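Right, one structure below, let's go through it.
A single protein chain has been omitted from the complex, and every remaining protein chain is retained in its original position.
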Amino acid sequence: MADRFASLTTRVDLSTELCGVRLQNPTVLASGILGTSKGLLKGVALAGAGAVTIKSLSLEPLPGHNNPIVVGFEAGMLNAVGYANPGIKEGAKEFSNLKEVGVPVIASIIGRGVGDFMKVLEGLWGLDFAAVEVSLSCPHTPGYGMLAGQNTPEATKEIVSVVRKGTELPLLVKLSPNIPEIGRVARAAEEAGADGITAVNTLGPGMLINIEARQPILDFKVGGVSGPALRPIALRCVYDIYKSVKIPILGVGGISTGRHAIEMLMAGASAVGIGTAVYSRGIEVFGKVCQEMEEWMEINGCTSVKELIGAAHAP
Amino acid sequence: MADRFASLTTRVDLSTELCGVRLQNPTVLASGILGTSKGLLKGVALAGAGAVTIKSLSLEPLPGHNNPIVVGFEAGMLNAVGYANPGIKEGAKEFSNLKEVGVPVIASIIGRGVGDFMKVLEGLWGLDFAAVEVSLSCPHTPGYGMLAGQNTPEATKEIVSVVRKGTELPLLVKLSPNIPEIGRVARAAEEAGADGITAVNTLGPGMLINIEARQPILDFKVGGVSGPALRPIALRCVYDIYKSVKIPILGVGGISTGRHAIEMLMAGASAVGIGTAVYSRGIEVFGKVCQEMEEWMEINGCTSVKELIGAAHAP
Amino acid sequence: MHLEPVMMKIEEVILESNLARSFIFKTCSERSESKSLEYQPGQFIMLWIPRLDEKPFSISYHGKDFFGVTVALKGRFTQRLHEMKVGEWVGIRGPFGTAFNLNVGKACVVGGGVGMASLAVLIERLEDSVVVQGARTASELLYRNRFKDMLLCTEDGSAGTKGVPTDLLEDLYRHYRFDAIYTCGPEAMMVKVSEFAREYNICMQASLERYIKCAVGVCGQCCCNGLRLCVEGPVLDGGTLEKLEDFGRYARRGNGRRVPIGTYLGKKT
Partner (left out) sequence: MHLEPVMMKIEEVILESNLARSFIFKTCSERSESKSLEYQPGQFIMLWIPRLDEKPFSISYHGKDFFGVTVALKGRFTQRLHEMKVGEWVGIRGPFGTAFNLNVGKACVVGGGVGMASLAVLIERLEDSVVVQGARTASELLYRNRFKDMLLCTEDGSAGTKGVPTDLLEDLYRHYRFDAIYTCGPEAMMVKVSEFAREYNICMQASLERYIKCAVGVCGQCCCNGLRLCVEGPVLDGGTLEKLEDFGRYARRGNGRRVPIGTYLGKKT
């Protein structure tokens, strides 16, 4: 930590902007990892994140799937949390006085349809969120995201154009990597009024089987793939989206080092989400990634994050 | 090798059957890895594979993409070989007298449309292939597979029902993991007369960027993901297909150990393809996987591969 | 990133009390993947019954080639576990979480109910300790043969002193002058222990219980204010507990809802 603040006095500028929200650095806690309490968000901010996202909130409480809800493998993680959350009413209590967190806090919301989304947005009124992320892309919760067909260009357009009217906050739309023509989905979101794209949610779903038990390990049998396995897919998605839309992108998927973060920026992201790496490198991953980015930028004569955004698209 | 043959005298029976083709063990060389010459196929057979697949042949020669055509990352490999191959005429010369290989050889074929496929099939007449695999699923070759829309249920049905008439050999159809409702595609293939499903081809595509060069590393920019990253997705695909069709499945994707192979069998595969692990464990991977399977089966009181197929579906 | 359950065979079942059974596993069995378990007293494992659920339990027995858990009957999962017999298989992952700090002089260990499970191996490893266990009634007491010198109290007076263990603390301290207190049990009891420790300026560590899912610090389910019980806990020291608003007050159900601790217990979501 000491190191990190020391290096902020050097000539490298890590700050960036995401749909009008200024971030001290481009690392953002991804939704669903640790975002269950204000206390945890504070901890992640202290560990160096430029912004944090809460665990997705739905209208009514959701119990989530039975355990195991996560399982690791040699190339990443599967999860089928199933959007366990206490619902928007409880959520609004939990996330009052968000200024205390110290960095911008993004609200993540989910719904079975536009009606749900609008009511959840209502529940956020008066809270200090910096932006809202609408997740249309979970691969493992019946009634939501992919399992409700929300990830097609058509559904995306329909949902976003209504939801857009429900908030004055910057609106991010979170997409699934499972649709090859992700650029089209992003464009649908942009046309419907989104201010930014979060790309991507987990991949798949995938499955792992315990061969002694002769059973899928996750109780829901399948779960979304995150971590290293997802990284090249997420990069390609961000690269494609950058070519398809003008709004900024929050790039998420498999990032665990400063090199990975820079790669994602070069693909076109304005900021980078980090989730699974909280497991592999601890909460300190945010500070470490920033420090690694600074080191690389210094050696490579790069003074600002903005120079990196979309750099891999040079003709 | 000595070990492997020694253990064949134990009570564990590794043999299996794939659409009427008997295999001494369930490991199969996946298409596109090493399958360019009869000499290499022999080498892989000697290393212990139960069957081998040739690199996909098209009607006309294809130069493939410029280098780099492969790049590794922490969780697997991307490739954009672009179906480089000398065309069916040259291919037929290369793959004469296949009996010399010592194990069943599967022909892999690709085409821009049914016309191509039929002519390639004609080119195979009189050769000693044990089965034909029709690949409808490459994510990185313009004019073929995904980039020609061959991976939808409708296109699959259309192509397979024609191609079915072009050969009397057992017909495997190779699917892409990129379609979430893969069970439907498999059913379309089955209804159109396929004798088996090969699942899966590479995932994505994905991208990796060299941040010093500020460029995608693959010359084609994107490539299909194989290896560990693909494993849970491939398992889920095979699990879904097993529920959707009655024909046997050749499960491919990320397999590099005996445990992985057994997991794939339990998901529903009758045999397992191995590709990228030839890089990580060498050509010896076939013999090693067999030995590891045998060891596990002995310890767990399993006498035959057939007991394992689909075991994870038990109610 | 290995975080898969390993199937292990139940080698022995011990009837510990009216409510609790222990299940013993061998770590060097040929078939098991985990050839030995790197464990420190206080840590817990996740126990998986395929197609049912996976739940946290403290390790209550630990030796070179075996370990065990002691499970009190609570609901669906523990019920099914109690029905399991020697030779049946369950999945194990872990151990996870923080451990007790053993570098103390004289120690006092205060256990309540099945909280004794997380203290048992600690007790075996401590060189100089006095142990007091509380339970509702005699038939619910644990490990009476394992720890012969243990002081007992029951709420109904059916064994040992009538009352709760915290009633004894002052007397014990006058007598033993211990340097540290370890505790695990009902949270109300642990709150009292921590107040006592603060008053007498004794270091103290407590093992808390919160609803655990991932056990590896990603899902946020187990949070207690800014701490993850599965990573920064379950063992916390007095200083941390003092600042922990939720301690003795709030806990989160399986859906993340923060409820008064009294209404948390015994409810599933």
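A, B and C are the chain letters, set down in written order, and residue numbers restart from 1 in every chain.
Methods note: a residue touches a chain if its C-beta (ideal position, glycine included) is under 8 Å from a C-beta of that chain, and two chains touch if they have at least 3 such contacts.
This one's a predicted model, so the numbers in the text were calculated from it and none came from an experiment.
Residues 32-37, 39-40, 42-43, 55, 61-64, 66-77, 79, 81, 84-87, 90, 93-94, 208, 210, 212-213, 215, 217, 219, 227-228, 275-276, 278-280, 283 of subunit B touch the missing chain (whole complex, contact as defined above).
FYI, only the chains that are shown with their structure count from here on.
Of all chains displayed, A has the C-alpha centre closest to the centre of the whole protein C-alpha set. Distances between chain centres, each the mean of the C-alpha atoms, put B farthest from subunit C.
Distance between chain centres (mean CA atoms), subunit A to subunit B: 34 Å. Subunit B and subunit C have CA centres that are 50 Å apart.
Residue positions of subunit B touching 2 or more other chains: 300. For subunit C, the set of residues touching two or more other chains reads 31.
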